[in-house]
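Dropping a structure here in structure tokens format, bear with me for questions.
One protein chain omitted, others in place.
We just call them A, B and C in the order they show up, numbering each chain from 1.
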Amino acid sequence: MAKLIQTEEETLLSEAAHGFLSKSAPVSRLREMRDAGKRNDPELWQEMAAAGWAGVLVPETAEGSDMGHAAAHVLARELGRNLTVSPFLSTAVMAATLLRQFSDEATIAKLKQIAEGAITYAMAIDENAKFSQERVELTAEKRGNGYILNGKKRFVVDGCEADRILVLANSNEGLCLFDLTNKSKGMTQETLAMIDSRDAADLIFDDVEVSGESLLGEVGAGYELLKPALEAGQAALAAETTGLAEAAFALTTDYLKERKQFGITIGSFQALQHRAAHLWCEIELTHSAVLNAGRILDESPEQATLAVSVAKARATDTAQKSVQEGVQMHGGIGMTDAFDMGFYMKRARVAAEWLGDYGYHAGQVAQLRGF
Amino acid sequence: MAKLIQTEEETLLSEAAHGFLSKSAPVSRLREMRDAGKRNDPELWQEMAAAGWAGVLVPETAEGSDMGHAAAHVLARELGRNLTVSPFLSTAVMAATLLRQFSDEATIAKLKQIAEGAITYAMAIDENAKFSQERVELTAEKRGNGYILNGKKRFVVDGCEADRILVLANSNEGLCLFDLTNKSKGMTQETLAMIDSRDAADLIFDDVEVSGESLLGEVGAGYELLKPALEAGQAALAAETTGLAEAAFALTTDYLKERKQFGITIGSFQALQHRAAHLWCEIELTHSAVLNAGRILDESPEQATLAVSVAKARATDTAQKSVQEGVQMHGGIGMTDAFDMGFYMKRARVAAEWLGDYGYHAGQVAQLRGF
Amino acid sequence: MGEVDAGQDHAEFRRDVREWLEENCPPEMRDGAAGEDSICWGGSSWTFTCTAQKDWLERCVERGFTVPTWPKAYGGAGLNRDEDKILKQEMQAIGARSPLDSFGIWMLGPALLKFGSEEQKLHFLPPIARGEIRWCQGYSEPGAGSDLAGVQTHAADQGDTWLVNGQKIWTSYADRADWIFALLRTDREAKKHLGISFVLMDMRSPGITTRPIQLISGASPFCETFFENVEVPKTQVVGTINRGWDVAKYLLTHEREMISNGGNVMGSGRALGAVLSDSDTGQSDPVLRGDAMRAEVDSLALEMTLERYKDQAEGGQGVGDASAMLKYMGTELNKQRLELVMAADGADALTWGETPASSWLRTKANSIEGGTSEVMLSIISRRILNLPG
Partner (left out) sequence: MGEVDAGQDHAEFRRDVREWLEENCPPEMRDGAAGEDSICWGGSSWTFTCTAQKDWLERCVERGFTVPTWPKAYGGAGLNRDEDKILKQEMQAIGARSPLDSFGIWMLGPALLKFGSEEQKLHFLPPIARGEIRWCQGYSEPGAGSDLAGVQTHAADQGDTWLVNGQKIWTSYADRADWIFALLRTDREAKKHLGISFVLMDMRSPGITTRPIQLISGASPFCETFFENVEVPKTQVVGTINRGWDVAKYLLTHEREMISNGGNVMGSGRALGAVLSDSDTGQSDPVLRGDAMRAEVDSLALEMTLERYKDQAEGGQGVGDASAMLKYMGTELNKQRLELVMAADGADALTWGETPASSWLRTKANSIEGGTSEVMLSIISRRILNLPG
């Protein structure tokens, strides 16, 4: 396996992303968008596409930059640090990983549009309060050449603003994946007032007629097709969440160095020092897990499940510890909306649930480790 | 309910027990006994009996002091502080609580002997590595007027030295309890080399013939009879374990005040202060849970299950935290056999398992609280 | 826990209370609601949510049941603790709402009862009992955090009056309060803990302005409060001038107990058991389930501890510094409980509205307000464990 240290290219990519995002899309931008009731930022996405980010997992045959999963994680981590709002995970990571399993002309065209930033995608998988790709009740009923979809998808991230939706449905012959426009007749988007101020929706399918071409691959192959996309998404979300944890931790250690209480810099209180040091250790382990998941996804993606679940579980837990300690160590100011820590805390909560929470991924690990 | 504070009588009892045990049976006594390969101390038990401790739950009709469960907990707590070796829990708490459900002459005579310190009991319940009163495979087969017992009991505390054994067995007609002499023909005691240096054995029953009189109560009533005794034992063990936690904590805070490292008293290091303070809070909560269990057992024993399980779960967890922090904060010396902390740690481990561990009791709590 | 059997002596009292409640508590006030929205805070600007809320308050005022344990002379019912428990039990039994909640009842009242002059008690307590005057608390100052003794807001001596200048933060509901009780620095030369006085001020006094603070959990009761050349009569000092720290310390202890209690109330608004049973994975995920089991065990032990401390207090043994433990354990546990509720509810909890999200975020302040968890641990370490430094 490639080494668990950043390559020179990755370091350069990371620096470029850091420079770009801290200027164009820092936390203050999320605050502005929230206050303005905006949930997406198409201009920013265009710039990211121009930098090759939208095509990070699009093959070169479809004019993508095809930098791979580890590179996608470098970007996701910087997006996490800045809490940048973008369809990166849904579109550039998950949809691209899913679609690149096909090489027909129509799919290549879509991948090309993804890389160009011309279309965005959302993944419609969950139907319940907790993540599970197994319990699918949305039905796809064969009619003529096409299908009729009926049911409801929950917590579809980017579900309002995405141009297209990848829908997991249950047919008589097993799970299927459909690639639909988000304006299909019979579809309703119920906007969710998300605590992280981002785009998510419940999608209602009421006799939605779709053509036979919108079915991806074989009937019944839905889960096999979805799996690599899900794992890519989980790992990239782990990378994003790790970036979030690091940024919240940096805010906290800065505060510990500057804030005085009872006349003494609070960072000199040993109890806080040890808690901060412990948190640093946690972040360090999580960072390794994310690096490892990236390497394995790039080198032997079919064996990535364990590595991905370790990364997602660790990142979920670490980010929550980081924001919780962040608020507590900041005291009152950490609780105010005027300070950024709350944004980190809310995003950490949403990221914890999306694509499987700690318990889900720890369960995967236990299963793969034989207990 | 009576108040959750010690009555004056309880305070006097506690002081008397403290005075007696710290002189006659402190931790150094356990060390001596271990080094001499001794597992019981009959003279000490005679003194305790003379003080009314053996009869703490024996009715006055059988010449017991009948001070009740809360008083038994006061004594158990002091026994825990001093790691005193005695058959108090098996005999004075569990056997007495079990037997006092009967008022026939033969049982009264046994209870009287318990109160006098003339006979000791052990409870033979477990058959597996983890506590469960439900999985009983030791069989009691009716033969003539009596029964034939076959099977194996595990982890019978006081199983080598006790005069009599209360055995939970499975008959065709449900669970039964038998009261046997520990010298019954066909019984073998396999001594266990316990880490807490106390008496425990595996008991093997190979065609053990017992008379009809040795059956307690009705056939099939085994569990109903056992339940109050088990709960009394669990609560008293919680009290003992709380005493243990307090004593280990006291050793630790004393050390924090006197030990210097890098020229500074280590108790002035804030990280240690906060951990010690947290531990104190844990002990405080556990102490309340034990007090509460004692009051409920005395006042409405049929409703005690929740209170007892909260106490046992809390005490188990608190004692483990106390000894773990104890060893760590003492550093190298805490690891040496020459220092007492190891005795506390080993007893805490055995007490954690006996009569149901943390998970077992937390599970009881969850069930009773509706989840 | 804690079904209290107050004995035969109180059977009559219990019957009376039950009958009175049956007759006087309006059906609308028997819905068991305990959230922010259903509270009656009272005060001059209060708008009752319905006639029933107004009736319920008035009937309770008449019996002294808004402050049952206060002496009758100050608007209470003069109940002893057993009677008070019975009243609470009977109210709980029919799901009766609290008729009135306020910082006046929780905080200022106890302080006045202990430190106020007879004149002050007669003047200030009855309007609190009747819900006519709403109070807010002015302790914290910007940048001072837990260091309450670092009070900078200055009261300059002008003979019969003080001239107050400065700023307070985290003053709950200051924008809706009629009066404020505040810590002011009345002697700049004295050492930190000395030179502070506990002062009552009319919020309509010229020079007082307020500005709400938005929290990460959304709109909040907290404000910043500014004082610019505010004149205050010296008769409005509670206790001895320059010894306000004694009053503050007493109230801090009191507040800690209240928050740890409140913490539980919040948590039990929806029992952990119910949340897990309803949850998608509450049964099947061992991590979530194991953590919830732990939290439940701990919550019960904390409830028993509160009960024990009350028993101690009644036995004349003050809780004292151990209130720091209640504050610490209560708020930390409540944070854990809400984390578990969020996890159990999964995606359902990730939106604003009828979800636990606001409560979850709000709990994060519990371990900061009224003294941080770290301050509590230091108090325990020094004052209870006597560790050095």
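The rule we apply is simple: contacts are C-beta pairs under 8 Å (C-beta built on N, C-alpha and C of every residue); 3 or more make two chains touch, one makes a residue touch a chain.
As the structure is a computational prediction, the values presented were derived from the model and not from experiment.
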- prompt: Considering the full assembly, with which of the depicted chains is the omitted chain in contact?
  reply: A, B, C
Field: Selected from C:Arg294, C:Arg308, C:Lys335 or C:Lys364 as touching the chain missing from the view
entry: C:Arg294
Contact partner of the left-out chain, one of A:Val58, A:Met187, A:Ala247 or A:Ala313: A:Ala313
Query: For the chain left off this view, which of B:Glu10, B:Glu78, B:Glu282 or B:Asp357 is in contact with it?
result: B:Asp357
Message: One chain is left out of this view; which of B:Ser28, B:Asn128, B:Thr188 or B:Ser211 touches it in the full complex?
response: B:Asn128
Query: Can you list where chain A touches the absent chain?
result: 1, 3-5, 253, 256-257, 265, 267-268, 270, 273-274, 276-278, 280-281, 284-286, 288-289, 291-292, 306-307, 310, 313-314, 359, 361-363, 365-366, 369-371
- line: Touching the unshown chain, chain B contributes residues 126, 128-132, 154-155, 192-196, 200, 261-262, 269, 271-272, 320, 324, 327-328, 331-332, 334-338, 341-342, 345-346, 349-350, 352-353, 357-360, 362-363
Touching residues (missing chain, whole complex) on chain C: 286-291, 293-294
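Heads up, the rule we're going with is that only the chains that are shown with their structure count from here on.
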Task: Using mean C-alpha positions as chain centres, tell me how far chain A is from chain C in Å, no decimals.
output: 41
For chain A paired with chain B, centre-to-centre distance based on mean C-alpha positions, whole Å: 52
Message: Residues touching two or more other chains, restricted to chain A: which are they?
response: 269, 271
Message: If a residue has to touch 2 or more other chains to count, which residues of chain C qualify?
response: 374, 377
